[in-house]
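Data first, discussion second: the structure below is written as structure tokens.
Every protein chain but one is kept in place in this view of the complex.
Coming up: chain A.
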Amino acid sequence: MKVLVPVKRVIDYNVKVRVKADGTGVDLANVKMSMNPFDEIAVEEAIRLKEKGVATEVVVVSIGVKQAQETLRTALAMGADRAILVVAADDVHTDIEPLAVAKILAKVAEAEQPGLILSGKQAIDNDMNATGQMLAALLGWPQATFASKVEIEGEKAKVTREVDGGHQVIEVKLPAIVTADLRLNEPRYASLPNIMKAKKKPLEEKTAADYGVDVTPRLTVVKTAEPKGRSAGIKVGSVDELIAKLKDVGAI
């Protein structure tokens, strides 16, 4: 079974973002970019399926600017077999919407015929949490979102999902889309020899036009603003003082 893993290049999760003064967006010039943390978990799970002999090939795909190549190389260094880059934007500030990404991924899936697509549950930049579900809809496949455990049993996947009250276990017929939650696994680090080897693995470059997908956004960004700041707090010296302050403001 072939496993397809979509990965996204996003601002590094440790970076404190800066909203541009003119309200046009977040400043992404000269900031550290990395693979979306949830996608690392998806890649790791795919590689583990290969190590268990369940998956035969792991193909990673990324959509965006040319520099997303680096993200794909990282996935290859972790253990993916080959990569597809779909160039759909010239500028790092152009975030392709989940609907367009899902349409491109659906075309990639039609060409590659994977038995399973493993994606992250959300990207930490647009916080949409939508692409996996949209892709499942477009392909007419079942979906298992927010997965914390995946067991492949023949033609089915048994997936434990993180839901509001605890966990839910469902079974989906393959092919299916599974989106990874944080607790699915602990992603490995790529070793230096593997990073070197990854440079020789195949990376195919395509464009959105190759797949006939229109990436025009449906949502126009009117403005991007800083969230309301909190007024400075105070440090109290003791538990008694804390209780007194909380009573003063009516919090308890």
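By our rule, contacts are C-beta pairs under 8 Å (C-beta built on N, C-alpha and C of every residue); 3 or more make two chains touch, one makes a residue touch a chain; residues count from 1.
Please note the rule applied: contacts and distances are computed from a predicted model.
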Protein that the absent chain corresponds to, by UniProt name, given "Energy-coupling factor transporter ATP-binding protein EcfA1", "Electron transfer flavoprotein subunit alpha", "Putative monovalent cation/H+ antiporter subunit B" or "Cytochrome d ubiquinol oxidase subunit II": "Electron transfer flavoprotein subunit alpha"
Where the missing chain touches chain A, by residue: 11, 13-14, 16-17, 19, 26, 38, 97-99, 102, 121-122, 124-138, 141-146, 148, 158, 160-173, 176, 181-183, 217-227, 230, 233-236, 238-240, 242-243, 245-246, 249, 251-252
